[in-house]
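First the structure, which I've put down as structure tokens, then a few questions once you've had a look.
Some chains omitted; the rest stay in position.
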Amino acid sequence: MSENEVYPGQTVPRGFGQIPREEALGQSGLSLLKRMIAGEYPAPAMSQRMNFVLAEVGEGTCVFRGMPGERHLNPMGAVHGGWAATILDSALGCCVHSTLAQGEGYGTVEFKVNLIRPITPQTGEVEARGVVINRGRTIAVSEAKLVDRNGKVLAFGTETCAIYPIGK
Amino acid sequence: MSENEVYPGQTVPRGFGQIPREEALGQSGLSLLKRMIAGEYPAPAMSQRMNFVLAEVGEGTCVFRGMPGERHLNPMGAVHGGWAATILDSALGCCVHSTLAQGEGYGTVEFKVNLIRPITPQTGEVEARGVVINRGRTIAVSEAKLVDRNGKVLAFGTETCAIYPIGK
């Protein structure tokens, strides 16, 4: 597997790494996320571990695509519930991130996940679609669905994020 | 890194893989989990991705140990919330698993996680301690704390599992 490959057919142009802090400070959340999709920044390391990428972002919405595999199995041979939790947490946080003005940061306070249908390496490519339910001044609430290629809901999550000012 | 290594100083004797279904069917949950710790079965693939292992198990309790690292970072350079969610989900499910009689299976219905303190690659080794709050006939509820070496709570979760009969 190429070192820029997330899963077969899905590569990231800049490989994996972090976004420099000054980049995060110097623009809105939506701008940062759009440039991440455009390949101006590396994808996060966790993306590679978990085989998923940010695919789309709008004001208060986002879509992650991923491919659960053998590498994510629990002892019983199903994909670990943590896989769904991780891609959902990414979508739940990212759609909140897209609402941040320059100078604002956010952190996840809590999230809840319902595991609805079993996920296996045969499930294929899935999408986690996040949307902001309410964006307050200091608290945001979001929800996300994880769906398979036929639109069946595999998992469902809701999240609370704290919004705060970030300094230079 | 050796192929049986989960993180420095923590190896699994049988490498990574699944537990044969007949093994899961032929004994109680507690027996299966004790033999997993004793090295009679491989560790799950997700353990290797996420750098954690089941360390202790009792009737309705368990402890996972893990080491978050650079490989688990989110775009902002902190350990992804999905890492805490995954080790907590493991502990939340495993302590329920330990209460299963032979012929019973379980599945996670939902879980909620509070992310309380930031986790970084400098956090070092952590423990996720799970305990069953209530074991009903068809539903079990558990909670788990993720603590650092000083006992500080990093994250906290609760989970609902469904219990059902499993056939031969």
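Just so it is clear, A and B label the chains in written order, and each chain counts residues from 1 on its own.
To be clear about the criterion, a contact is a pair of C-beta atoms (placed from the backbone, for glycine too) under 8 Å apart; a residue touches a chain by one contact, two chains touch by 3 or more.
Bear in mind that the values here come from a model prediction, so they are computed numbers and not experimental data.
Because all chains derive from one sequence, the complete complex can be expressed as a copy number, which is 4 in this file against the 2 shown.
What we mean here is this: only the chains that are shown with their structure count from here on.
In whole angstrom, the spacing between the mean C-alpha positions of chain A and chain B is 22.
Here chain B touches chain A in the complex through residues 18-19, 21, 24, 36, 41, 43-46, 48-50, 70-77, 80-83, 85-87, 89-90, 93, 107-115, 118, going by the rule given at the top.
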